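Every protein chain except one is present and positioned as in the full complex.
Each chain carries a letter (A and B) given by its place in the written order, and its residues are counted from 1.
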Amino acid sequence: MPSPRTTDGEVLRPGWGYASVTAKIAGLVLSRPVRWPWLAAFLATLAMTLVYLGAMTWLFIKGVGIWGINIPVGWGFAIANFVWWVGIGHAGTFISAVLLLLRQKWRTSINRFAEAMTLFAAGMAGLFPILHLGRPWFAYWLAPYPDHMNLWPQWRSPLVWDVFAIATYLIVSALFWYLGMLPDLATMRDRARTRGKQVAYGLLALGWRGEARHWARHETAYLLLAGLATPLVVSVHSVVAMDFAVGNTPGFHSTIFPPYFVAGALFSGFAMVLTIAIPLRRAFQLQDFITEVHLDHAAKVLLATGWIVAYGYLVENFMAFFSGDRFEIAMTVDRWTGFYAPVYWAMLACNVLLPQVLWWRAARRNTLLLFVLSIFINLGMWMERFMIVAQSTSHDFMPSSWGLFIPTRWDWIFLAGSIGMFAWLFLVFIWLLPAISISEMRELVKEERDEPRPPARGSSHRSVQHGGSDGRA
Amino acid sequence: MTQPPIPEAGARLERVIEVQRGAGVNRRQVLAAMAASMALANTACSPPPRLQAHPYVNLPEGGAGGQPMYYASAFVRDGFAHGVLVGSQEGRPIKIEGNPAHPSSLGATDIYAQASVLQLWDPDRSSVVRQRLAREGDARVAPQIASSTWSAFEAAWLECADALADPHGSATLRILTGPMTSPTERALLQTLLARGPRARWHVHAPLSDAAAADGAWMAFGRHVAQVAHFDRAQCVLALAADPFSDGPGAVRHAMDWSSARTAVRDGIAGARAPVLFAAEATPGLFGARADHRVALSPARIEGLLWRVAAHWMPELTPADVGLADPAAAAFESRLLAALREAGSSALVIGGAGLSAEAHALVLALNQRLGAIGRTLTLIEPPDAAPGAGTLADLVDALKAGTVDTLLVLGANPAYDAPAVFDMPHALQRAKLLVHAGLHVDETARLADWHLPLSHAYEQWGDARAHDGTATLLQPAITPLYDTRSAAELLALLAADPLRDGHALVQRQWRTGREADFEAFWRKSLRAGVVADSAAPPLEVQTARLPARLALPAESPSATLTALFVPDAATHGGAFANNGWLQELPRPFTKITWDNAALVSPATASRLGMSTGDVVRLQAGMRTLDVPVFVQAQQADDLLTLPLGGGRRHAGRVGDRVGFDASVLRPASAMTLAVTLQKTGRRHEFAVTQHEIDQHARELLRTVSVGTALAPEPKRDQLYPPFASPVHAWAMAIDLDACIGCNACTIACQAENNIPVVGKSQVAKGRAMHWIRVDRHDLEEIDNSGFQPVPCMHCEQAPCELVCPVGATVHDSEGLNVQVYNRCVGTRFCSNNCPYKVRRFNFLQYSDETTETLKAQRNPDVTVRERGVMEKCTYCVQRVARARQHAEREGRPLVDGDVVTACQSACPTRAIHFGDLNDTGSDVVHARTSPRHYAMLAELDTKPRTTYLARIKPDA
Partner (left out) sequence: MSAVFSPRAVLVVRLAVLAVLGLAVATVMLFVWRARAYEQLGEPIAQPIPFSHKHHVGDDGIDCRFCHTTVETQAHAGLPSTAICLGCHSQLFRDQALLAQLHQSAATGQPVAWQRVHVLPDFVYFNHSVHVAKGVACVECHGRVDQMPLEWRAWPLQMQWCLDCHRNPTTHLRPASQEFAMDAPLPDPVEAGALARAAHLESRRRMTDCSTCHR
């Protein structure tokens, strides 16, 4: 059993006790005065969200023609954004589920907001397939239900698989997130000073009283959900990848897509975790909870997944020529030299070249550099999605039908709008809910205390008892 | 499909809103409003409002509808009749088919005949008599226009009619018409002219080349019309001419040429087809099909003509013959050999841009070859106007102020007359200007009276075909507005006792046939043509040889020769307000909603211009800014200016589209020397095809005569082959027959309610044509190839696999059907279609508000709404109609029962359609050809639409 004090540093700075940890994290929500930077960010993102909603209204009134899409490029930003957001939505579940099963202590302090991020990203992603429909009001036809037309979805279409994949993922990650939060909600309820907050958190806490039975059930359910969520991490983006792999268009039709998409998803997901974690720990002085060790680990994951993605690029280009398929070759050459070539090379720079600095420990521990890098990786991953979606179709089988996709202002508004709404939801989250798991942090504290005695999982509820009054009703 | 709210609930909300608009709003009202809006929201899922059914008061013959009725009639363009069958449903003409009995059609049509039905329903058509009250001197000031009535006009006309009829008076009448072949109209016009001693007739044919007429005069001392017989020719030489698109006989030329090639296409040993030689200045359909083609400026084409002619005319002097032209040497030697071999089976055609002398020489050469009477028939011009003046004469008279009353009938000189005449001002000089036409056009806006004319499909009438065959027009619908046919108007003007078009036409044709007139009338009306009424061949004496003009001095490098040609879609502006034609990609440039100045790549690079540059052309005092389009196949140092853009008063569609080349156009000639300088401005073209090179993908294949294409390797199938036991519909398109005339595209648009999307949408890549005609540069034959591309109806269709709602599926007869009402618009099917034949309604494209356009729609085809994918259906509605007809009669379908819209329009019969299970069918025969191949066969989509490779000319 590895101690939290790992070889290359600690995941929780010493000197923290149950009470102080609890007070610190809960305080972020309950007793933190609203400061202007947060307020400014909140208002700005709220404005973007409203613009986004307005743009959607206009889209439903006019039709998808307000975007730059055309024949041959039937999908533009909408689907690129969709794939990008789904990818970002991966890290959370990976961190909380897979790392939990792997007993990785360092996940503790980041899993909560990572899961929130997952939820919101998946939500953003889930919107786009509906928005991009020509007749969105019939979106429900993709769901199987007995209707008076005796019609069912067309099961061979990957888009139908998508509906199930995304929906399952959303539900499971939401449950996982909420279940993990129950003890903390109880803590919030008990620490809340105003009646309103007590009632609100109380309702959400579902009457959690921290009894041993509660903890036992909680542990089991949490582990079960983790087990349930783990395959989803792989399945969701594999299915999304098949939206393309099943198609016959050069640039779509590639068997490596599922693994390559999953790796890309984790890549962009962890990048987003860093993009969020670094400002977060800075803004709320969480350096003691989210230490360099966390950033270091995340950076290593970035490096690893980054190389898998790079391998994907390599194989794509290799197979184009190895297969000898003239359409694939023409499409690939167009990627290198065609109208969208700048995007392609920029993408390679962001996703393959820049991450190599992470070989150096110093770079992995330099928060500013990590932050900038994570932004670039997010950018690069979006460009990758765009290249797959737009460039491939713009240059397929019939030269006479080749045509370019030029984004209109509406395309940009929808991209920016989804980012704004995502950020806004996240700000609301850290405003109302504990951004770091209190209960699990306290486990960390405990394990530091009674080292080297291995902690018995069942005894974890006792740690709560130490915590003072929390949980007693 | 959301239902409109139930009126009561709506009314209730109205009331509540009223209350709320009042000063104070109390709780109750707010609650009431909420309740009302709830109710309103609820109506979305309440039953649809009760619809009403309106039966006929008297059921018309032909029943309540559902079955199209076809009326033999004709569409009249530039005075000439193009025989058509007007297909109408529920009493609305909605689709035009060719009239197999008509010599100019033989069952096929051109784009204009197909688009004519939209012209009938054009919402901008003139519907009322208009009178100008106050008359300004300046044409630019919009005068006071008031709508009036026919009776008011008749009253006004009677006054000046008396003055005109007065033998001692001085009042003069001038009548300006377009080319006129209608016997009835000509007879009435004569009576009208006879009534006034000082009345004179002028003819204005904006697109006709005066030089051609002068040439005939030069050669034979009389006017003649040339009727070419491609089916009898062994060798055809076109000099600056495009017999496949110019003139009233174009469709017939293509048809004859195509049928003369059938034997060669079928690979019959020793079969001969007419060899086509094209010396053209600017790319044309004939040149693209020619076996041997050379691009030369008009002047050098004349040089070629003189050199060739010399071999049959020893009397020509070396001065006439001139020096050899290295650029054309190879072409010339081949040509001479072919002409010698063909002898009297040769045919030479001269076109716009040649001088009168050259035209005379062409006729003489034909005569020397012995072609006249064999491959070329000379007839009295059906539109001959003996004694009629030209536009120039009229303008002189106008300027001299000797014109009291000017009657413009079916012409628009204010727009299409060369600017030298300064028509807008000249017309103002007439004391009384009366205009009659389909639209309130540029001329109508200057007139004191504008009279709305009936459309060809609304009137009784007659006209002559290109070979003089008389054609009867019968109405397929009563006039939409209070309009008169030209004949009826002339009858009114001539104070004829008869006023009704039917009576007038009958009177015209009864003379000499009183005995069996009824039989004759029924027969002719049914057939659409008057039997054996073709003009008899003329006996001409030996042609006088012209003397060659001195060659023009070498022009400075900044000077180019401008060649004026009718626009390939708007036909000199007459069809400018026709959305289908404006949006039709021009055959070579694929430009829509525009006209462009074509230059060759060499000239462009010499002057440092590229496609989209706006240049200023100058000729004398006049200048014109035009966008340049660099076009291979164009002769060097030549600038092609399509006529028909820049309309000022065409209507909502045609106004200010492109530039008006007639600003520069000289009085009579079709060419002009212009200087050119760059303006630095750019112009965006809306082009439907950006890539002309096919990147060696063998989409459009060619074979040498007698050789077969390599058969596709047999591929193992993972899935069982697609079975269609009863019928298996398939289409085979013969690329050796296709001339790229676009008739199929417009026919499809008319048949299938395909919307017009406008320039900006086309520029975005959202054109909606279900059958597009791709053009490719074919290195192997150094020429253009055309390839119509409809839906391939793949048996293993990639589109069907990916549709999440099953909106595109196969039916049991092998049609890849698109179920609009199930489509949610993911567009995955289009991404997955290798042939990119699917079209998407990105916005609400179908016009749901304009009444007349609704009336044009085919009731058997769903009008697609926004957000729905659509594509070629093999005219599933025609398949269904044929099947249901057969099932009613309890007989099986036979080959030819189903004819798709594109197939029936095609002037070269390039499209074969039928049932693969019917071993005797035409399409099965086509698919057994050694030239047969499937496009992108390596994808193994098993397309039902396949192609027959184009045959390379033997070098």
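Here is the rule we go by: a contact is a pair of C-beta atoms (placed from the backbone, for glycine too) under 8 Å apart; a residue touches a chain by one contact, two chains touch by 3 or more.
This one's a predicted model, so the numbers in the text were calculated from it and none came from an experiment.
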Any idea which of A:Asp190, A:Glu316, A:Asp334 or A:Glu443 touches the chain not displayed?
A:Asp190
Hidden partner chain, residues of chain A it touches:
147-151, 189-190, 198-199, 202-203, 207, 469, 473
Extract the touching residues of chain B with respect to the undisplayed chain.
1, 45-48, 50-59, 63-67, 725-726, 809, 811-813, 815, 817, 819-822, 860-862, 873, 876-877, 879-880, 884, 887-888, 890
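Convention: only the chains that are shown with their structure count from here on.
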Inside the complex, what are the residues of chain B that reach chain A?
2, 689-697, 699, 761, 764-766, 772, 774-776, 787, 789, 798, 801-806, 822-828, 830-832, 834-836, 838-844, 865-869, 936, 939
Contact footprint of chain B on chain A as seen in their complex
62-66, 68-75, 132-139, 141-142, 151-154, 156-160, 163, 243, 246-249, 252, 326, 330, 393, 396-404
